[in-house]
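In this view, the complex is presented without one of its protein chains, the others remaining in place.
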Amino acid sequence: MTGHEFLSTYPAKLLEYTLGVGYLLLFIPFWRYVRGGQAVRVAATARRAVRAAGATATSWFTVPDGVLLHPGHTWARPAGDGLVEVGLDDFAARLLGPVERMGLPPPGSAVAQGSPALLARDGDKLVPLVSPVDGTVAEVNPAVEREGAWQEEPYGAGWLFKVRPTRLPSNARQLFSGAAARRWLEQAGESLAARAAPRLGAVLQDGGAPVPGIARELSPERWDELCREYFRS
Amino acid sequence: MKMRRRTFLKLAGAAGAAAAGTQARAAFGDAAGAGESSVLVDTTLCVGCRACEAACAEANRLPEPPAGDRVLDQVRKTSPTSLTVVNRFEAPDGGPRFAKRQCMHCVEPACASACPVRALDKLPNGPVTYHPERCMGCRYCLVACPFEIPKYEYAKAVPTVKKCTFCAARQAQGLAPACTSVCPSGALTFGKRGALLEEAKRRVYGSPGKYVHHVYGEHEAGGTNWLYISDVDFSRLDLKVTVADASYPQLVKGALGVPPFVMTLWPPLLMGIYAFSHRKREVASREGGKQGGGEASHD
Partner (left out) sequence: MTSAVAAEARGSWFQEKILLGMRPGEYLRSLLTPFNGVAAFICMVGVPLLLYRFYAGLGATTNLSQTQPWGVWIGFDMMTGIALAAGGFTIGAAVEIFGLEEYHAIERPAILTGFLGYLMAVVGLIADLGKPWNMVQIFAQNGTRSVLFEVAWCVVCYTLVLSLEFAVPFFEWLGLRRLYQPLRKILLALTVLSVMFSSMHQSALGSLFIIAPGKLHPLWWSPWIFAFFFITAVIAGISMVIVESSISHRIFASQLRGHHVDADALTIGLGKAGAVVLFAYFFLKLQGVIDNHAWGYIGQGFLGKWWLVEMLGFVLLPSLLYAWGARHRRADVVRVAGVIAVLGIILNRVNVSMVAWDYENPDHYLPSWMELWVSLTLVTIGVLAFRWIVLRMPVLREPADLAAEH
């Protein structure tokens, strides 16, 4: 290295150190800027509030064994003679609440997993629900006309229609059962809790007394949109 | 054994040269690659006959170089079919100067250090040779060489790298390279690097006004085995003067140290982070109460 090159390193190094210090000074506000923002904190508080209330989401919604649950909150259960019973689950029933009319697919029509098959109608609000399996509708439950059947016994007498399935084994792989299904409803409950913890705790701990749909409690104007979010429709 | 006069003189000469050589070694013994085969190119002595090109083509079974002087009107580079070229340049005094180009056979060759399969390899006695059976055609040697010497046979379906190999086979038999053995004007002198450096300096300082005060190849790229002296600026002779005075493979030393470092340091570092974050998760899930029980610990 010639003397000139040796000396030229000094200003370069000084520049590097200055840049380094400048960068550190800029980094602190940059980091704080990027990490700032609010949404995360709100959800955390809501969850803590729910836990503080002592209730656990597992007790809010139930699903029996033997039922295959679709994440859109409809279920399927093999009924014998090759048919599969379809209904909506406890969560859907209570989220929706009583509606004027539950529109069912006509016998002979085709349904597809994840595609809308049912239509709940209340006033001018429409809430579709999806079918949990692929197949052809074999029969509908006449008891659906009697209001409340699927509200009170969503897994029993409140079944909605029966389907002759075309792809049950592969459909089944997409559905929850047993512990997974319970966990799914638990998560759904927690998700509701995050929306408005105090009022919800009181509504759900009521237990037994008929309440209008939870969705209407949470969002009077847009409860149909709220339902569609959960029902994947 | 009976010794003839000629043999005696040869031996005496050899002894004298050896003595001089020892002296040279003492002075230049610490010069890089002092014992390696080397060539001194004195461009003031080159007449541009291009016999070296013809000899090279014959020795390497390549097509004959174009005959006649018209070819000297263009400055040529080496190519897959001509491993050495002689170019003509104009000196400030209007006269012609000629400079032979070929692989410089660096003391620390960038190409050989770059070759991942040792297709280009440095022999201890100096030549940088090529093993086509190892070459996979990655062309990293073309990337690495600061003199832009290796040439690739892009036109072939099964290509190889082409460059001067210093007639390594001939040298192994004790012969001089083809080009130096036919040079009629003495522009090319074959010998050992240490001794040739001394000879070069002797000529440069012996005729102060004549030569440029620099032996091209003494320090370029950390030292090359083909040394040039000239009475005109080397840049006029199509010799790259922007080549650094340091060994190119040495530049890579630091970066080469990184992978083994990472191999050693990363596993404990990463496992430490894993253990730390795992512990945090365990603590958090315990504090989370009944809900936390559902968190499976994935290992």
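In order of appearance the chains are A and B, and numbering begins at 1 in each one.
Here, a residue touches a chain if its C-beta (ideal position, glycine included) is under 8 Å from a C-beta of that chain, and two chains touch if they have at least 3 such contacts.
Please read all numbers here as calculations on a predicted model, not as lab measurements.
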Neighbouring shown chains of the undisplayed chain, as defined at the top
A, B
Among B:57, B:72, B:86 or B:110, single out the residue that touches the unshown chain.
B:110
Interface residues of chain B (partner: the chain not displayed):
77, 110, 112-119, 133-140, 142-144, 146, 148, 151-160, 242-244, 248-249, 251-252, 254-256, 258-259, 262-263, 266-267, 270-271, 273-274, 277-278, 280-281, 294, 296, 298-299
What is the set of chain A residues that contact the non-displayed chain in the whole complex?
8-9, 12, 15-16, 19-20, 23, 27, 30-31, 33-37, 39, 70-71, 113-114, 167-170, 172-180, 183, 187, 232
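One rule holds for everything that comes next: only the chains that are shown with their structure count from here on.
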What's the distance between the Cα centroids of chain A and chain B, rounded to whole Å?
69
